[in-house]
Each structure stands twice: as structure tokens, then as C-alpha cells.
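Pasting in a structure now, in C-alpha cells, and then I'll have a few things to ask.
All protein chains but one are shown in place.
Moving on, here comes chain A:
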Amino acid sequence: MLWLHRFGSLPYFYRVSRPIAIALAVPGVLLAAYGVYGGLVNAPVDYQQGDAFRILYIHVPSAWLSLFGYTSMAIAGVVALVWRLKLAEIFLVAAAPVGASFTFLALVTGAIWGKPMWGTWWVWDARLTSELILLFLYLGVIALHNAIESPRTAARACALLSVVGVINVPIIHYSVEWWNTLHQGPTVTRFGRPAMEMDMLWPLLCAALGFTLMFGWLTLWNMRAQLLWRERRSRWAKKVFSDA
């Protein structure tokens, strides 16, 4: 527990977050690049969709991150509300723009994919609509944070919205099973025989893991900036930059 206490100290976190971010960035970028290369170059052509299916390797990892990111914010939200941990507040505020941008990416690549396959950019089916609501939830957290002057009050409001909004995550996940959607059903998480060839599936898993590590990296990067802004008048922050 002493270790945890030390990690909660802001100057200590500021110092160690940089090497941790780099340790996430390097394997994250390599895995994502390997996955995308495998998907674009090595994977066989889909017998139904031709080469258009290769959008999958950017669409699915982005969509996965949109759910992973919001869930992590909700967990940080509980920690921030119950234990008033400053780092949890900073995490959820820092993760919001990263999550929002990948939600946007999932929606846009989905639309671009939908046009040649479904003949339309957009339909109001359950999967697409619930994912759009997720984007609005992310934007809500960002707007709330910008609207409230006191950083601690702002973070508590954001934490509350994150916790309440997380109900949307299982709705998105199960939307393709609960409702009749134009969006296809689950491929990766299906039980039994995988619905994809290994040459197709393997790069996708690499890309998804790579994107997840990159999410950690980018969120830590944002946390450092956010932390410095909050602590801009503190003695330790001044010391960091006067010695440098």
C-alpha cells in the first residue's frame, strides 16, 4: 500500500509517467503497424466483400477502443468519486479526447465501409445509433470539463457523467444481438469455431492490442499536460522547470 501511496503523489507520477508512456508507445506502434500491414498486405481477399473488408483493421480496433476507453473512464470515475484520488480525476479527463477521437474514427470508417457494402453512409440502426450516443457522451465529458472553472468540481461532474453513461457500453456491444441491425453480428468474440480465417484474424488481434497500448500512451501524454496545468502554481512544478 505504501507503493500505491507513492504512486498517488503527483510529482512522482509526473516523473515516472514519461518512461511508462514510452514503454507503452513502442510496442503499441509496432503491434498496430504489424497488424495493419498484415491486414492490408497479407490477409486473403474476402470472398464476399473483396478488398473493401480491409477497412476492418482500422474500424474494429477503433470501435474496441471507444468501448474500452469509456469503461476505463467509468472505473476511474468511481475511484475519483469514492476515494477523491486526484490521479483518477486527471485520468478520466485526459482519456476523454482520446476516446472521443477513436469513437469518431470508428463512426467515420464505418460510414466509408457502409457506402460500398450497404449502399448507404448511414442508417439509424441500433449499433450505429448507440455508438453515436457514445460519441456524444465523450463530447459531454469534454464540454463539462471545459465549462466548470474549478478543476476538482469539473472532474467530479465528469466522473458522474462517465459512471452514468457507461450503461451505453453493454448496449452497444449487444445491440447486434438484441435488435435486427444492418450492422453484422460479432465475429471475434463468437464462441466455438472462429468466423474468420487465421490469416485475417491474427492481424486484427495485433492491431487491437497495439491500439490499446497506444491508448494508454496517448492518455498518459494528456495526463502529463493536464497535471502540469493543475499544478502550475505549485513549488514542485516550478522546480522541475527552473532546474532544467
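Keep in mind that, in the parts below, a contact is a pair of C-beta atoms (placed from the backbone, for glycine too) under 8 Å apart; a residue touches a chain by one contact, two chains touch by 3 or more; residues count from 1.
Methods note: contacts and distances are computed from a predicted model.
The complex appears with one chain absent; UniProt names that chain "Heme exporter protein D" among the candidates "NADH-ubiquinone oxidoreductase chain L", "RNA polymerase sigma-70 factor (Sigma-E family)", "Heme exporter protein D" or "Biotin-dependent carboxyltransferase family protein". Shown as candidates are A:104, A:136, A:179 or A:202; the residue that touches the absent chain is A:104. Taking the complete complex into account, A:221 is the one of A:136, A:179, A:202 or A:221 that touches the chain left out. The chain that is not drawn here is touched, among residues A:50, A:170 or A:186, by A:50.
Contact residues of chain A toward the unshown chain are 36, 40-45, 50-52, 54-55, 58-59, 62, 97-98, 101-102, 104-105, 108-109, 112-113, 115-116, 214, 218, 221-222, 224-225, 228-229, 232-233, 237-238, 240-242, 244.
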